[in-house]
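Missing here: one protein chain of the complex. Every other protein chain is in place.
This part shows chain A:
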Amino acid sequence: MRAIMITELKKNLQDKGLLFWMVILPILFTVLFIAIFTGNTDETTRKQVIVSIIPGYVVMFVFFIIISMVSTFNKDRDKGMTARFASTPLRPYFYMLGKWLPYMFIVFIQIFVLLLFGKIVYNVPLEQPMVLLILSIFLTFTVTAIGLATAVMVKTENMGLAITQIIALGGAMLSGLWIPHDMMPDFMQTISYFLPQFWAHQAFQDAMAGNINYSDLFQTLLILFCIGVAGFVLAIFRYPVFLKRSVT
């Protein structure tokens, strides 16, 4: 499993496209939207907008890792690599884990870089760093588990790309990552309670401001964990089908 994990990590570190999607694009969007929304505002509103946009875009852009996960699993399947690995003593689920773990690392680094960018450039508060760290780990787990499930379920890369857009952009829109949650219509607010983006965004905002309480944190972590586990269970159940597709 370690060999697969290191190989996957090396491949991803060589991939300049991934760097663009995961770090450069989010930074560009953050800078652009902060400039747009804070153009003619007073200092208090400006700070409020920045504190909402930075965690919002962090949460939105971490979901784009699903594209890379779909791509790598689909390439392995179609090239016959999955079947080739199945001929070795490597257990199939360790192959899946070996492929998954580097994405945990990448997403975690992405969150760290984007928050650090917010701190250095916009001086956003990071009042509860330990809470932010724990939240980042849980969000990373949730996102990559959804990515894993999507990667082993889709038949083509294009299908994966479409699903990622729905999850990332649809989820961002419905979870109040683009506009303040309380300004959204009631039905959208109701839907948002079922989405990981809403919970992660709220918790990140509160932890940055330093006013998250432990029951809220625990609730958020539990929700993120449960969604992640659901993704994992789905991936494990679908994996034999994925392997069969690789063989044929």
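Points worth noting:
Quick note on the criterion: a contact is a pair of C-beta atoms (placed from the backbone, for glycine too) under 8 Å apart; a residue touches a chain by one contact, two chains touch by 3 or more; residues count from 1.
Definition applied: contacts and distances are computed from a predicted model.
Taking the options "Probable tRNA sulfurtransferase", "ATP-binding cassette domain-containing protein", "Cytochrome c oxidase subunit 1" or "NADH-quinone oxidoreductase subunit E-like" in turn, only "ATP-binding cassette domain-containing protein" matches the UniProt protein name of the chain that is not displayed.
The residue touching the chain not shown here, chosen from A:80, A:129, A:180 or A:210, is A:80. Chain A meets the missing chain through residues 2-4, 7, 10-11, 14, 79-81, 83-90, 247-248.
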